[in-house]
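As you look at this complex, bear in mind that one protein chain is not there, while each of the others sits in place.
Letters are used for the chains, namely A, B and C, taken in the order the chains are written, and counting of residues starts over at 1 for each.
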Amino acid sequence: MNHMTEIVTRISGVNPRKCMKCGKCTAACPAYDEMDYHPHQFVDMVETGRLEELMNSRGIYMCLSCFACLERCPRSVEPAKLIEAVRLAVVRQQGRNHLKPEQIPALLDPDLPQQAITSAFRKYRK
Amino acid sequence: MQVNETFKPTVVAFCCNWCSYAGADLAGTNRLQYPADVKIIRIPCSCRLNPLFILRAFQRGADGVILCGCHPGDCHYTTGNYYARRRMTLLFSMLDYLGIERERTRVEWVSAAEGAKFAETMNDFVETVTRLGENRRLEDLRCKSE
Amino acid sequence: MQERIKAKAIELLESGVCGRVLGWKTGEFFYDVTPAVFESREEIERDFVFGPFCGANLSKYLIAESRKGGKVGAFLKPCDTYSFQQLQKEHRILPENVYAVGVQCGGMCDIDAIRAAGIKGVLDVEEQGDSLLVHTLYGDKSLDRAAALSERCRVCKSKKILGCAELIGEQGEEQPSARFEQVAELEAMTPEERFAFWRGELSRCIRCNACRNVCPACSCEKCVFDNPSSGAENKAPANSFEENLFHIIRAFHVAGRCTDCGECSRVCPQHIPLHLLNRKFIKDINELYGPYQAGADMDAKPPLVNFQADDPEPSVVRERGTNP
Partner (left out) sequence: MQKIGVFVCWCGSNIAATVDVQAVSDALAREPGVVFSTNYQYMCSQAGQDMIQEKIRELGLTGVVVCSCSPRMHEATFRKACEKAGLNPYMVEIANIREQCSWIHKDKLSGTEKAVLLGKAAVAKVHLNTPLTAGESPVTKRALVIGGGIAGIQTALDIAEAGFPVDIVEKKPTIGGKMTQIDKTFPTLDCAACILTPKMVDAAQNENINILSYSEVEAVKGFVGNFTVTIRRKARFVDETKCTGCGLCTEKCPQKKVPNEFNLGLDTRRAIYIPFAQAVPKAAAIDPNYCTMLKTGKCGVCSKVCTVGAIDYQQKDELLEREYGAIVAATGFEPISMDKFDEFAYSQSPDVVTSLEFERLMNAAGPTGGTLLRPSDGTHPHTLVFVQCVGSRCDGGEKGKPYCSKICCMYTAKHAMLTREKYPDTEVYVFYIDVRTPGKNFDEFYRRAVEEYGVHYVKGMVGKVVPENGKLKVQASDLLGGQQLHIDADMVVLAAAVEPDKSARPLATMLTASMDTNDFFTEAHPKLRPVESPTAGVFLSGACQGPKDIPETVAQAGAAAAKVIGLLSKDRLTCNPCVARSDELMCNGCSACEKVCPYGAITYIDKEFRGPNRTTLLRRVAQVNPAVCQGCGACTVACPSGAMDLQGFSNAQIMAEVDAICK
């Protein structure tokens, strides 16, 4: 297991080897169309050590953290936790913040709940 | 606590024939390592374990005694381990009451399929007993070789 | 009280209900009253006593007496009747050969308690209502009966008389008792303190087997410690461990059957508080498996030959954390 995989599995507490590749996570995912990699691929990529690709993917920020994948997974693999862990692994690196404060005003929607903004900060920025 | 590296405890494991002894065999078949300090005595059922045997083991210099049996509800003889559970609970409580370290005695339910659990249990138990060091509170001084 | 009992004993013999009666007579000293079998009016009138030192639990003697042919009368104090019932449950006493008379009891005294109250040169003790009149070499002294009670009577669990054909005195009730307080105090100590305590107590044991001989639950035809095929045969202690082994196993063998009559501690010549071992088992059983009083209920299954599927695991002992 390479270093990054270890970090991600440790942060998430997820064992990607439990995955039986049924794809129910992906089938249940509401953000499918927005993502370049899909939940079942996330799990597979962590398992096969393709962490670099995953960390550079747009998909990890498109994940809504709705936990549908986690809820439906028959093997309790919990892909949403893996994705969260990958995001964390990215933002923990110097200069890898997904969002900078100056980008925020343009993205703001008057209907966006305050909580979502706060949580986005937590998710995307160190 | 300082762990004494050279101390090798004597651990007696009573295993019921149907589940835990088979579980111990499975640990062997799967080559799961645990310390050689553990010596297994086969009994037909956990309910065969007379408290006398445990005290005798301590008397003769055992540092830890563990009983392994089928999981409650899975006893080969239907109810044996339920009786064993009450007996051991009360005995262990009494030993604790007399000031004997309660970590020296243990009951663990290990099925015939749980070779890994057997090995883990033994590793953990031997570590605990090693940390406690030599049993001095229930030993028979005549039986010491040195 | 003594006169009423004596009259009853004579009545039982003379009416032909019983061929003999089991009661108490004075031993070498007034305070070492011993159990005795009486077969005639003369013996009863001469020797029969019932007073503050009749602590002996007569129920154990009924195991042998009930098998000797004919009917035997017996006087039982409330706590003795628990043993009486427990022994019937175990088919040890044949109830059809016993005529049991329940005797209400005001608590039995302990000569050491009287001495500890600072009274010296005791010659005799007389009951006077709630107090005792103590005749001594230095004149008469009065003492509150409560101050002279033995430990087991100070924490009396029940004045209820069970399973007797008739009663002398009032029927009593179970009562709240502080009998587990000492056990709880021990439990609250560190293992080192407990070990030191028990080493101090048990190392005094001389293996006289008085506890075993008096205990109504220890009534085996042959004790496991006398049985060569048990692998545990040992009649005399050879070192400090042997007492531990003996007393733990003895307590374990009577667990669930011990009525907490306290005879073991009463007869111990070394004053080892053996009842604290039995009470520990009783306390644990009550806490882990629900309240159980041996001998109280003829139908209840004793806790050690019973189980519930959801009984606590033995690890409860480790997890309970009785000490810091």
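Just so it is clear, a contact is a pair of C-beta atoms (placed from the backbone, for glycine too) under 8 Å apart; a residue touches a chain by one contact, two chains touch by 3 or more.
Since we're looking at a predicted model, the values are computed, not measured.
**Q** Specify the shown partners of the omitted chain in the complete complex.
**A** Every shown chain touched by the left-out chain: A, B, C.
**Q** Given that one chain is not shown, which residue among C:77, C:92 or C:283 touches it?
**A** Touching the chain that is not displayed is residue C:92.
**Q** Could you pull out which residues of subunit A are in touch with the chain that's been left out?
**A** 18, 20-29, 32-33, 38, 40, 68, 72-76
**Q** I need the residue numbers on subunit B that touch the omitted chain, in ascending order.
**A** So the residues of subunit B touching the unseen chain are 10, 12, 17-18, 21-22, 24-29, 31-34, 36, 39-45, 47-53, 56-57, 60-62, 74, 76-80, 83, 87, 119, 143, 145.
**Q** Going by the touch rule given at the top, which residues of subunit C touch the chain that is not shown?
**A** These residues touch the chain not displayed: 67, 89-92, 219-224, 227, 229-232, 253-254, 301-302, 304-306.
To be clear about the criterion, only the chains that are shown with their structure count from here on.
**Q** Which chain is most central here if centres come from C-alpha coordinates alone?
**A** Of all chains shown, the one whose C-alpha centroid lies nearest the global centroid is B.
**Q** With chain centres defined as C-alpha means, what is the inter-centre distance between subunit B and subunit C in Å?
**A** 36
**Q** So, what's the distance in Å between the C-alpha centres of subunit B and subunit A?
**A** 46
**Q** Just curious, how far off is subunit C from subunit A if you go by their C-alpha centres, in Å?
**A** 72
**Q** Help me check something: in the complex, which residues belonging to subunit B touch subunit C?
**A** 51-52, 55-56, 59, 72-73, 79, 82-83, 85-103, 105-107, 137-142
**Q** List the residues on subunit C that touch subunit B in their complex, please.
**A** Those in contact with subunit B are residues 183, 186-187, 191-199, 224, 230-232, 238-242, 244-245, 248-249, 251-252, 255, 277, 280-281, 284-285, 288-289, 303-309, 311-318, 322.
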